[in-house]
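A single protein chain has been omitted; all remaining protein chains appear in their positions.
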Amino acid sequence: MSKFINLSLLFTLSPLILFAQEAVEASSQITANAFALNNLWIMIAGCMVFIMHLGFASVETGLTSAKSTMSILLKNTMIVCLGTLTYALVGFNLMYPGEFNGFVSFQSVLNFITVSDPEAFLTSAYNPGYTWYTDFFFQAMFAATAATIISGAVAGRIKMTGFLVFSGLFLLFAYPIVGSWKWGGGFLDELGFYDFAGSTIVHSVGGWAALVLATMIGPRPGKYDVDGSVNTIKGSNMPLAVIGVFLLWFGWFGFNGGSVLSANPASVSLVLVTTALAAAAGGFAAGTVAKLAEKKSNLTMTLNGILAGLVGITAGADQMAIWEAVAIGSISGVIVYFASRLIDEKIKIDDPVGAVSVHLVCGIWGTLAVGIFGNLASLNQLYLQFQGVLAVGIFTVVFSLIVGFAINAVFGLRADKSQLMVGDDIFEHHDTAYPEFTAADKAAIIKAAAFFKN
Amino acid sequence: MSKFINLSLLFTLSPLILFAQEAVEASSQITANAFALNNLWIMIAGCMVFIMHLGFASVETGLTSAKSTMSILLKNTMIVCLGTLTYALVGFNLMYPGEFNGFVSFQSVLNFITVSDPEAFLTSAYNPGYTWYTDFFFQAMFAATAATIISGAVAGRIKMTGFLVFSGLFLLFAYPIVGSWKWGGGFLDELGFYDFAGSTIVHSVGGWAALVLATMIGPRPGKYDVDGSVNTIKGSNMPLAVIGVFLLWFGWFGFNGGSVLSANPASVSLVLVTTALAAAAGGFAAGTVAKLAEKKSNLTMTLNGILAGLVGITAGADQMAIWEAVAIGSISGVIVYFASRLIDEKIKIDDPVGAVSVHLVCGIWGTLAVGIFGNLASLNQLYLQFQGVLAVGIFTVVFSLIVGFAINAVFGLRADKSQLMVGDDIFEHHDTAYPEFTAADKAAIIKAAAFFKN
Partner (left out) sequence: MSKFINLSLLFTLSPLILFAQEAVEASSQITANAFALNNLWIMIAGCMVFIMHLGFASVETGLTSAKSTMSILLKNTMIVCLGTLTYALVGFNLMYPGEFNGFVSFQSVLNFITVSDPEAFLTSAYNPGYTWYTDFFFQAMFAATAATIISGAVAGRIKMTGFLVFSGLFLLFAYPIVGSWKWGGGFLDELGFYDFAGSTIVHSVGGWAALVLATMIGPRPGKYDVDGSVNTIKGSNMPLAVIGVFLLWFGWFGFNGGSVLSANPASVSLVLVTTALAAAAGGFAAGTVAKLAEKKSNLTMTLNGILAGLVGITAGADQMAIWEAVAIGSISGVIVYFASRLIDEKIKIDDPVGAVSVHLVCGIWGTLAVGIFGNLASLNQLYLQFQGVLAVGIFTVVFSLIVGFAINAVFGLRADKSQLMVGDDIFEHHDTAYPEFTAADKAAIIKAAAFFKN
């Protein structure tokens, strides 16, 4: 090769080498942008799931008597605190055992020491959708959700200490163990069970525990008469219930939308649409059924219809066409109406806010619906879904029974007579939530405060 | 050409071919990142617009009597459900007729079959800012907004069924038809009429319908005495009104910011700033005018001033400089004060929450302001804006009158005497929203429930 050809090659290749460097840099910056975008959505979705806790607190407070308001508010506030802390301590590690999870647990400290490059947990090497911290943040908000479902079902006649100990154990063990079966890559996942954002893994787990505890502690005083007649104990603050349901609906866009685990435009936007339509259909269906059946408007049922539609779509929000989302939501709305009346009037379990009908019954329905509607529909999938529902149900019921009885023996679960007589708030807080509105309470507060003061 | 030159060429070209492939991939990934980012913002903006419905429900409930609370809450809840479902069925398709829209309508099913590549609707080929699903999601939230404006103006004396039928027809036809004129590329758009995020297309449409219905059904009992004197019917829950206004303000950042239809940093951030400043100026101006005119603080007017500023800036939020946003907002605040008093005290139309003053009067003002302030200001533009206001006004008034009279004939619109006497909630729900706070109601509820039970 002649000399000038060499020169010519050098001349043409040198910019190529520069381009190669630039291309590598550009490519890594493109990946970094995509990662930052995905991570941003999961973080924001986590914030939206967080606000669901205010939704739960508001719904439960709005639909129950004012004499238990402070008690419910404290329970739901404490559960968010407990849920976040226990998930850092144990839950994260227990639920995703194959990874470097758990923040302050022994296992995670051990992992941290043995892992060669912890910085990798903060890049797309950990996951193309989120950092290790974002993963924890999003998942921790889910854990607290499952636990907070219980508090509505037991409102008005549970002991604070017993409830908080149960919630702590539920958060430490029940939720992460069940979660590990599917989302941690456990046996339900290997089986082919599908639960996109947690109709079963989150909602029915909370729902089963709610059913067990509500049954164990019995009804509120005055709910069922000795002659078998059923009394309605009215919600004390309906705007608060509406605030709660709308915040839950809002947060559910993050709950389901974030469960895509990336900001993939097609997937997330489909999930938002199926979520919105299922909720709308559920509210419309439940409201209409109630109006036809009772010949009067029923706000509570309309609200629970929205929640039912949301729980129902959660298992398959990414698998449904538009009309299927509407169908699943509508059926959820009808189911929640009849389930509520059945549980309240026939089975006679006192569930002040309808948590069992919404989260358990519609959680089961939504999970099975994945085998009936959408991309995965098949008899085989339906059978797999049924197996998942059953496995989770059996575990959670057994867990709740054992832990429930143990706590009942040690701390007590059902409120004693003095608490039931004066109300949770005066008994536990020596106070009421609306001291200037419920004038009749004033004398009772003073009397009770004097009585319980040690 | 000699052989070694050929080799040299091959040597230099082969990496070029690789680079070309990589460059194409990189370029498509860059576009995908931009698309995902734009789409994410429109989805989040849609969620923020969603929460405006809780804002409307809260404002309207807070500013009206407690005896209509459940009724308003049910109406506003139902409208979100209805609005989302009807927009999927008809509205989306009717409003954007040239595209593949409408989710479950006959037309859209037809389109889906005939379209060769429906996947294209989930990429930037559909729109560089959002997927087909995101488009629907964002637009559906707008539709429900327009309809929910009406419910405040007719609170306290409308029949539930008549109202819901009117809202359904309004959502099915009035809102999407008017919307198609501008945002669907119709004659107002071709004319040069400008309405960035809907001072006219959303707010005045709702406002005109509110005006027609409020006039048709007449005032609440006790509002105007036979001697012509005007009574104030106080809001029952002022913190709820504040919650509502702040949620509306928050949601408006999505309403206006999302209307950029991309995450373009300069455009969206300008819109957030003009929106924030117009709202602040509106609240400050209305609060100050009220204080000067009435020699006392006026919380309701301050709150409506904020909403007025928001409605006022909406038509030109992307066209205004800072001082212009402050000017438009301030003038909105002054307008809403005097419009409210004029409508309430002189024209004597009973509008319990001031919906007509806020959404119609300031919607018109904001639309005209695009011809007075900002980049588009010109006498010609002012005339175009005026034409748009007029066209939308005539259509909506005629639509509302025809549909209103038809519904009045079939279902009835104004509540009958028994409903007005016992209140909406006891009549429609056999219940009250705050049974433990409004002690006097207890006897009335029992009596009424017995009376209305069939």
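Think of it as A and B in the order they're written, each chain with its own count starting at 1.
Note that a contact is a pair of C-beta atoms (placed from the backbone, for glycine too) under 8 Å apart; a residue touches a chain by one contact, two chains touch by 3 or more.
This is a predicted model, so every value here is computed, not measured.
Trainee: Hey, which of A:Gln29, A:Asn231, A:Asn380 or A:Ser418 is the one touching the hidden chain?
Mentor: A:Gln29
Trainee: Out of A:Tyr130, A:Tyr175 or A:Phe196, which touches the unshown chain?
Mentor: Here the residue in touch with the unshown chain is A:Tyr130.
Trainee: One chain is left out of this view; which of A:Asp195, A:Asp318, A:Asp350 or A:Glu428 touches it in the full complex?
Mentor: The single option touching the absent chain is A:Glu428.
Trainee: Would you write out the residues of chain A that touch the absent chain, in ascending order?
Mentor: Contact residues on chain A toward the absent chain are 4-5, 8, 11-12, 15-16, 19, 22-23, 26, 29-30, 32-33, 35-37, 39-40, 43-44, 46-47, 50-51, 53-54, 57-58, 61-62, 69-71, 73-74, 76-78, 80-85, 88, 103-104, 122-123, 130-134, 136-137, 140, 160, 237, 240, 243, 428-431, 433-437, 439, 452, 454.
Trainee: List the residues of chain B that touch the chain left out of this view.
Mentor: Given the touch definition above, chain B has residues 1-2, 5, 8-9, 12-13, 16, 19-20, 23, 26-27, 30, 33-34, 37, 40-41, 44, 48, 65-66, 234-239, 242-243, 245-247, 249-250, 253-254, 257, 263-266, 268-270, 272-273, 276-277, 279-281, 283-284, 287, 295-299, 302-303, 306, 322-323, 326, 434, 437-440 touching the missing chain.
Here is the rule we use: only the chains that are shown with their structure count from here on.
Trainee: Which whole number of Å gives the spacing of the CA centres of chain A and chain B?
Mentor: About 30 Å separates the centre of chain A from that of chain B.
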